[in-house]
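Note that one protein chain of the assembly has been removed; the remaining protein chains are unaltered in position.
Up next is chain A:
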Amino acid sequence: MTMAKPCPAAVGATSTPARPVYEISGLSKTYARNRLVALDDVTLTLREGEFVSVIGSSGCGKSTLLKIMAGLSPPTRGRVMLEGRPVQGPRSDIGIMFQQATLLPWKTTIENIVLPIEIREGKAAAKAAMQKALDLLTLVGLGDFAHVYPGELSGGMAQRASICRMLIAEPAVLLLDEPFSALDELTRDFMNMELQRICRETKATAFLVTHSLAEAVILSDRIVVMRARPGRVMEEVEIDLPRPRTLEMINTPKFGAIVAHIRGLLDREAAE
């Protein structure tokens, strides 16, 4: 499967571009406190079913960008549209995942997963969502762990549970803030493959912030390379490796060439 340049969509082999889900244009963020320009004129579109990563040196504003996209922090200027509606605050159709699993230790795994429903719609709605939560847990291979407390889960299992919590409200977009960077490398590789599978099965549109080049390349349809001070998009790189991706692809010349290209961009910025 090779893709034409103007068509970044990953789903299907059709030539018509997929519907845009997330549209950002002219986005800037200046922190009033220290007049730091975190983001400067960022424009970005996520299409349905697409997996996009953002990579860049620390201070390039990638976390700020994710917070704005999640409605957790307001932009200074620009347009942020999700499903045709401006993002003005946290929304139930935005799923988010952090570096830490942040499961509440006094709730069982399944209670943690329905927590977003419980917070927004109350206990009765949460109870009604239990079966769906169980299906999600089965999807990530945690079906048998629904009623244990998070203290008994390993780091990788806890992150898989937090994937379920993110998916329970059927969000239009998944925002992933370095979700596996606290895990050991072997677990991390495994979780990345799991993430790919889950995204495929749920046809998710995902946006990943990471500082791992290999992780970004193996998962993404497109990588947004950012530069710091001010945070700007340097280049968008299409990743036309075939899907499904496998860990063996890391050893292919094509993978190497993509990594080398992005590393070159980042090194050039560092040298400036």
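The working rule: a residue touches a chain if its C-beta (ideal position, glycine included) is under 8 Å from a C-beta of that chain, and two chains touch if they have at least 3 such contacts; residues count from 1.
FYI, contacts and distances are computed from a predicted model.
Remark: of the listed names "AzlD domain-containing protein", "Protein phnJ", "ABC transporter permease" or "Cell shape-determining protein MreC", the one matching the undisplayed chain in UniProt is "ABC transporter permease". Across A:Leu46, A:Ile96 or A:Met191, the residue that sits in touch with the chain not pictured is A:Ile96. Checked against the full complex, the one of A:Gly61, A:Pro75 or A:Pro116 touching the unshown chain is A:Pro116. The missing chain lies against chain A, touching residues 70-72, 89-92, 94, 96, 98-106, 115-116, 119-120, 149-155, 157-158, 182.
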